[in-house]
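Certain chains of the assembly are absent from this excerpt, and the rest are unmoved.
When the chains are written out, they are named A, B, C and D in that same order, and each has its own residue count from 1.
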Amino acid sequence: MPLSQSTRNKLKTVSTATICTALYKRGLRNQMIQDVRPLDSSKPTMVGEAFTLRYMPAREDLNPVTVFQDRSHPQRKAVEECPPGAVFVIDSRRDPRAASAGNILVSRLQVRGVAGIVTDGGFRDAAEIAKLDIPSFHNRPSAPTNLTRHQAIDINVPIGCGDAPVFPGDVIVGDADGCVVIPADLAEEIADEAVEMTAYEDFVTEKVLEGRSILGLYPATDEQSKIDFAAWRRAKGR
Amino acid sequence: MPLSQSTRNKLKTVSTATICTALYKRGLRNQMIQDVRPLDSSKPTMVGEAFTLRYMPAREDLNPVTVFQDRSHPQRKAVEECPPGAVFVIDSRRDPRAASAGNILVSRLQVRGVAGIVTDGGFRDAAEIAKLDIPSFHNRPSAPTNLTRHQAIDINVPIGCGDAPVFPGDVIVGDADGCVVIPADLAEEIADEAVEMTAYEDFVTEKVLEGRSILGLYPATDEQSKIDFAAWRRAKGR
Amino acid sequence: MPLSQSTRNKLKTVSTATICTALYKRGLRNQMIQDVRPLDSSKPTMVGEAFTLRYMPAREDLNPVTVFQDRSHPQRKAVEECPPGAVFVIDSRRDPRAASAGNILVSRLQVRGVAGIVTDGGFRDAAEIAKLDIPSFHNRPSAPTNLTRHQAIDINVPIGCGDAPVFPGDVIVGDADGCVVIPADLAEEIADEAVEMTAYEDFVTEKVLEGRSILGLYPATDEQSKIDFAAWRRAKGR
Amino acid sequence: MPLSQSTRNKLKTVSTATICTALYKRGLRNQMIQDVRPLDSSKPTMVGEAFTLRYMPAREDLNPVTVFQDRSHPQRKAVEECPPGAVFVIDSRRDPRAASAGNILVSRLQVRGVAGIVTDGGFRDAAEIAKLDIPSFHNRPSAPTNLTRHQAIDINVPIGCGDAPVFPGDVIVGDADGCVVIPADLAEEIADEAVEMTAYEDFVTEKVLEGRSILGLYPATDEQSKIDFAAWRRAKGR
């Protein structure tokens, strides 16, 4: 089920926190990619379908720097094959002691129209990557070449990333809180529900900052909260 | 022993580092809340008496999203009961894999005049919380709803936070280095001593940046250092 | 083999990521100081020869605050003896639960012309240290006095820092990605090679951002890539 | 709902592994006390209702060795109050760097008829405790007195132990794999179901060791498997 433009647009307007709650209501508790953060937290929300790369631990004899002379090396091949609009997700086995990728590869992804990149390891050239337009997420900067610890072994297979399950085609959303994985077949309904939840949360935030108590308001157990929200939506056109 | 306005004001002018040294002189070595950081490190120093919330691991059957429809749910109750001027301290068992709280609750605390909030877990909506006026401290952002891993169970009991002991009423001070816990009955004398220490440290910093050696100056084992400091205090009116 | 001004200047123009690859080609895989970051990532690249301080775990009876009244205390002695142009490297056994140093000592190092400071623990007064001109790197801020956990025991001996081996005189380079240790006898050749690699990487980055594929370009397996690079170098005067 | 003798007896005949699967079927995934092991893995299965003790981080000034002269000290009080047949469960915040208890207290629990003891920290005198008749579970041996890091603060409140939620009265079962927490109101049905599951697993194990494939047998998707099991039960009288 490909990600529609409409669902993509909706997801760009909601937070990973709201999405997590919508997933939680469906019994999905482990969809947050744990312990990754944006290299630049001021970027707009990242949305796209997962295109994955799996790393395994590097064996020294198989990973001289010359491996990249092979055009079919999985890391380089994946960078050229990741579809525009997708999010490039790397399973680095939560190991940031060597880089998952660097500025040149991320620049190439940006030029190719890729929607973003996330690894549960780290990026080298982190300061340069932060300045690119493409959103990027990692655990921490890491200068050593990926060959030091990681060998790219599989393209677009199901992986783990930050302890979350990621299947190719799942929808990845990333903001300042990190990245969440929405199962492909739930993306549309989660997007719809999250848009509704966001409207209510925005209303609540406004009321709370105006001084109202959260009791009866969050959640809306007071009838008046629902009435006020209906009025607010009309006034805001949401 | 409530925190006096005078002590509160003094503590706002000193650093957690200076306070740690004053506590160390009294044999207290574990009062720093380990591994928490401010969401916005440019905020003024946070000072207030601890009001605590204890989380235990969440059991799935007890934590549907509907639990918050109960107005006496400990998390919501605590947010409405935390006294103005206090610091809301959450024992999240050092687990940031689910949120300790989010923007709406922290906004409510701000409106209620609470002095700050600290968890040894993480906050969701971290970027929004950072923009509020209330100082906030956590380990890292965390989008999943607290129900995913945390169940609020006790209000205002003694807790651990970041491996530090926190008793209700202890005085919490937070700055860019993190948060420190001052036992309630020591707050006044620590404040006084820290103000004195800060004066000397400011003097030393000034002299060091002017080129003086630290030997004999820091600590003041040279008589001249004491004489110069006395003159400096007079000149500065401190 | 002292670090020449020419090598120092070259290293200031290259990244730790590029240096790591040059070291990797020589079989050196563990020269990155793991999990340290700059207090201010906007500072210029730090370069200098390592001058080391070794901490051991503190024993309570040996570490009252009065120890610093001894002018020959290794921590204070090291700060006064570290040569201008050197990088002060502290083995804190990867333990940031107490400070490795604070603003006054780092200020003194700056005034003495020291090139930078790195610890695999943490600094207190982190916000103030970040504002100094001297580059500084640590794991995270840490307010408690170093006496709480660390006892300075040896000056300028071989140490571990962030799991990397550091011998006095090794060349430390630090940027936004962290710090790397270049064995002293390799510094000149690594600097030369890294300057060449950087030229090619800058060329590649430019071409990639212009839309060229990485295949055949990175690495330069296409003859045309080499021709274009030669032309680029002439045009750029590099 | 107190634990009946019948349920207790059934639980003594099943494994924590089987119980975990029965809990999993009901959506309970975090009931295993993580990373604890028996001091003596040859003891019979431990079963009893949880009686809890909560530790918080110790503050030095509150924890001289003289605290135990107070007969109402929560640690000592809890040892004298824990009911016969119960399991004494300690929340040590997963910190085994100081002891949770030692041989004398565990001996006292044994004499008082307590069914067992578990901590997510460690015991001192571990070799002696292993030789007692009472089953005991911890993370690893730990000689330092509990006062070094732990202050007993609450008796028989809900706690976390090894990341699992434990409410007073929940039923704890422990064997060589570790300890599992059965919510009190599920104990009877879990016991019944686990006894049934164990019968089938024993049958399967026997057949597998005789050479049968697991396909169709485990789970029993082949009709023949069900027929054979019925015959086996009749033959075995189970």
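Keep this in mind: a contact is a pair of C-beta atoms (placed from the backbone, for glycine too) under 8 Å apart; a residue touches a chain by one contact, two chains touch by 3 or more.
Here the structure is a predicted model, which means the values were calculated and not measured.
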{"item": "Homo-oligomer size of the whole complex, from 4 visible chains", "value": "6"}
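The criterion applied here is as follows: only the chains that are shown with their structure count from here on.
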{"item": "Contacts common to chain B and chain C (chain labels)", "value": "A"}
{"item": "Pair in B-D or B-C that repeats A-C, with over half of contact pairs matching by residue number", "value": "B-C"}
{"item": "Copies chain D and chain B - interface residue numbers shared by over half, same or different", "value": "same"}
{"item": "Furthest chain, CA centroid comparison against chain C", "value": "D"}
{"item": "Inter-chain centre distance, chain B versus chain D - centres from mean C-alpha coordinates, in Å", "value": "37"}
{"item": "Averaged-CA centre spacing for the pair chain B and chain A, given as whole angstrom", "value": "31"}
{"item": "Where chain A and chain D are represented by their mean Cα positions, the distance between them in whole Å", "value": "39"}
{"item": "Sites on chain A at which at least two other chains make contact", "value": "none"}
{"item": "Set of all touching chain pairs, with the criterion as stated earlier", "value": "A-B, A-C, B-C, B-D"}
{"item": "Touching residues (chain side chain D, partner chain B) in the complex", "value": "26-31, 56-61, 93, 95, 151, 153-154, 157-160, 163-165, 183"}
{"item": "Complex interface listing, chain A residues touching chain C", "value": "65, 68-69, 71, 76, 79-80, 97, 99, 102-105, 107-108, 110-111, 124-127, 140-145, 147-148"}
{"item": "Of chain A, residues touching chain B in the complex", "value": "15-17, 19-21, 24-25, 29, 32, 34-35, 37, 41, 175-178, 180, 201, 204-205, 208-209, 211, 213-216, 218-219, 221"}
